[in-house]
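A protein chain is absent from this complex, but the other protein chains hold their places.
For reference, chains read A and B in written order, and residue numbers begin at 1 within each chain.
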Amino acid sequence: MTGPVEAIARAVRQGEVRAVEVLAEHLGRIARTEPDVHAFNLVTSDVAGRQAEEVDRAVAEGRDPGPLAGVPVALKDLLCTRGVPTTCSSRVLEGWVPPYDATVVTRLAEAGAVFVGKTNMDEFAMGSSTEHSAFGPTRNPHDLSRVPGGSSGGSAAAVAAGFAAASLGSDTGGSIRQPAALCGVVGAKPTYGLVSRYGLVAFASSLDQIGPFALTVADAAMVLDVISGHDERDSTSLPGAQPSASSRLGRGVAGLRVGVIAELVGADGMAPDVAARVEEAAAALSAAGARVEPVSVPSVRYGLSAYYMIAPAEASSNLARYDGVRYGLRKPGADITEMYTATRSAGFGAEVKRRVMLGTYALSAGYYDAYYGKAQRVRTLIIRDFEDAYRSYDVLLSPTAPTTAFELGAKTADPLTMYLNDVCTIPSNLAGHPAVSVPFGRGTDGLPIGVQVLAPALGEPVMFQVAEALEAAAPTGGAA
Amino acid sequence: MSGTGPEGWEVVIGLEVHCELRTRTKLFCGCPNVFGDEPNTNVCPVCLGLPGSLPVLNREAVELALRIGRALHCRVQSSVFHRKNYFYPDMPKDFQISQYDVPVNADGWLELPSGKRVGIERAHMEEDTGKTTHVGGGGRIHEATFSLVDYNRAGVPLVEIVSAPDLRGADEAREYVEELRAVLVATGASDGKMEEGSLRVDCNVSVRPEGTTELGTRCEIKNMNSLRSLSRAVAYEAARQVEVLTSGARVVQETRHWDEADGRTHAMRSKEEAFDYRYFPEPDLVTLSPSDEWISAVEAALPVLPAERRRRVAEASGEAPGSEAVSTVVRLDLDDLVMAASSAGADAGLALRRLANEVAGALADAGRVSLDPAAFVELVRMEQDGELTPAQARRVLKELVAVGGAPRDIAGRLGLRSLGSDQLSSVVEQVVTDNPREWERFAGGDDKLVGFFVGKVKAATGGNADLRAATELLRGRRSQSGPSTT
Partner (left out) sequence: MRVAYLDPPLERSPGGGCRRVDRGRPGRYDGRVAQPISEDEVAHVARLARLELSQAELEQYTSQLAQVLEHAADIEALEIEGVPPTAHPFPLVNVLREDVPRPCLDRDEVLAQAPDVDQDRFRIPRILGEAP
């Protein structure tokens, strides 16, 4: 299946179409539909225009314009872009203009990508619906009364609505895969350390990874190949060269061993139509020649609890710096503590405050061992259980999200219910493993459903290989 | 003020010394590590804590930390950096990256010139903070109307060296800091400049009745920026605590601020809440685990440290390692000259005395001196062989230090040459003959008169006589000729 990334890059590189024309087409779609969807915090037509012209110049002069020549890409608004505001959808960063580019931004630009805008998100990536944005929610292009998922809802919606051929999001507990599922696009969270986090505004440092959204599996792999690779500015960046994510595409799945994670298919709150699609997906892989079996990964049932200790704890520390001294918002106060308190109380939304307090509590004297310390041990258990499973299986399969896209406002009053959206996606973050959500049919409500393919560390090639097979087998109309 | 503390009380001190490492760049980024630049010029996304930035550890900072660790006989171990969380405007991220439960260096010791070994609990790595200037209210923090922050220093690599509470009294605390400073400078880890804040000392002080072993409640003293203020602050604080205790009250554990101007420590006002640092492993950094090869290489490259140098000088010169002269020459880096004299077969004890007195004095006056080892050894030999009197040798040494040259040439130019023993004997005879009444009294037991005769010898020889030899001749003559004094 040829996706727009592949198609645009080929056409632009061969001079069949100019990058500025591709851009104009996408900006046209943005002009028509963006007011309804609100995928962007900022549309960067000027930046994009200059980049597109540069690509066209390179082509005209016979220089290599890069593998993503002229491909319109949207960036989640927590990726630092030099000279372009980066807000994390938070009031506290309103007006901040980073003096540097994130490593992934540099790599995309060097590959010839064209940046159409910075996408909306849950504030500081904390949320599963993009409703926790200081600038208003993003709506699901498939049904404007529904959420696009989150936290990278803007990036998912931008691809689903055709505003960009691909986009980048960040995934701390499912923030790429869950909105990908809800918006009917492909979204991948790479192995921790495969993509540099330098310039990604941190939510939970030991879990955060940047990854691509695209309409096809091959497109997602292609973008991932551009942004991945060692970066000396990120101490947690994996050393050495890794195999291309695209290296096993087109090989089929005959002989591969696939385990279906029982605890996740049977998780509390799993909608029957979602579970049924996963079973169909498993059957399709089986029909394509894979050996498919159920598998138990017992400790994943503790993933959610562990995650809601570790991520807020790290976040409480990562977000301390928003204090009104060096950049961003400042609210006046008679002394420094009053200024800090006024600034942070006005600058952060309710969900951020909730998690910062939760994390502060989990780390505070007397509770560290019971909460944060314990959660880190659970993390070890999950890693061990996955190791066990991967001794017998090449990849694992599960739902991505328990339901299709829900109505705006349906879960905002009850944080815990919102958190349960991430039950299937969190284990991969805790283990540092890659996982991808692939559209696979629709639910009884006609909205997209995603199936998740999980792989061991650096298993991107086999993960995309299986994802591609699912894409090919997806029920008609499965992808947007 | 006494160096050992108030009568009847023992002063117990532990010191925390923050040492800025002499690297080219900061601990976690490539910004220059320089003192005194224009404010906020040595900053980047990392040391400003800008959103999205990430730290990467400086290899040279680790190297220097390992040197410190091994020089202090610490165990080097794998360590995980932690975040120490608290809000303060000189910290760009509102947390400090530091080592916590497992420091890279632990359980060592430092040997003082007195021979005492002071325990080193840990010597861990951390990042420095920015610098805050308080405006209004005479620059005092509480009375300021606002403050200004410069982040040039933020992220400069530090090693914090924490001693055991092994020190007793202000003098010993000072001796410890001097010795530690010498070690840090010798290893190349620090420039040792207290006045520029390269070395900063915090001090935990408690007192207890002499003869008891239980530790008293301690106070932490901050803001001492010289050795002098350290001594004064310790002495003041110890006296204050004794006064509190003898009045029947209790010492409150707190942090106190040394005020150089009024010579007192003051309780630091802080917000009502206690600090809760919420330490947790820094997720943006990986484990630091120096290999055995690395540690061995660091160890092999360590210079000879002051304690060992003192031992060598003491052995060569016959002085005690804890003697003032020995520690002076080592402190002033003059010990190579003692060793040069020793290995040339010259009188190392004599060399030590000349260095500890005359050369040290010249150094104190001039700030720096250069002294050619061969020439110095030659001079020691001339004095030792009686070619020059001690007074003459001192003159020549002064000239040698001031302008250099060969000692024999200098002596010749200045017309300095010790009288031969025959000549000296005849001068002594002459002086005795010329002063018969004084001789009678001297011979009769009035020993004070030796000075009178020596003065006469000195005058008669224009200073070219070895006065010690003259004294011996006078006493020898008396014991042969005169009646016994007993």
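Everything that follows uses one rule, which is that contacts are C-beta pairs under 8 Å (C-beta built on N, C-alpha and C of every residue); 3 or more make two chains touch, one makes a residue touch a chain.
Computed from a predicted model, the values in this text were never measured in an experiment.
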{"item": "Which displayed chains the unshown chain touches", "value": "A, B"}
{"item": "Among A:Ala288, A:Val325, A:Ala405 or A:Ala469, the residue in touch with the chain that has been omitted", "value": "A:Val325"}
{"item": "Residue touching the undisplayed chain, where the options are A:Gly162, A:Gly193 or A:Gly459", "value": "A:Gly193"}
{"item": "Residue, one of B:Val286, B:Ala344, B:Ala406 or B:Leu467, that touches the chain absent here", "value": "B:Val286"}
{"item": "Where the unshown chain meets chain A, residue by residue", "value": "96-97, 99-100, 192-193, 206, 232, 235-236, 238-239, 260, 262-268, 276, 279-280, 282-283, 292-296, 298, 300-306, 308-309, 316, 320, 323-330, 332-342, 344-345, 348, 353-354, 356-358, 360-361, 364, 370-371, 373-381, 383, 388-389, 391-392, 415-416, 419-420, 423, 430-433, 457"}
{"item": "Contact footprint on chain B, counting only the chain that is left out", "value": "23-25, 29-32, 38-45, 48, 56-62, 78, 80, 86-90, 129, 132-135, 141-142, 144-151, 222, 255, 257, 268-271, 273, 275-276, 278, 281, 283, 285-291"}
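Everything below uses one rule, namely that only the chains that are shown with their structure count from here on.
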{"item": "Residues of chain A defined as touching chain B within the complex", "value": "78-80, 86, 88, 93, 96, 98-100, 102, 197-202, 204-206, 232-236, 313-314, 316-317, 320-321, 323, 325-327, 336-337, 340, 360, 363-365, 368, 372"}
{"item": "Chain A-touching residues of chain B, taken from the complex the two chains share", "value": "45, 48-57, 83, 85, 87, 89, 92-95, 147, 149, 271, 276, 278-280, 283-286"}
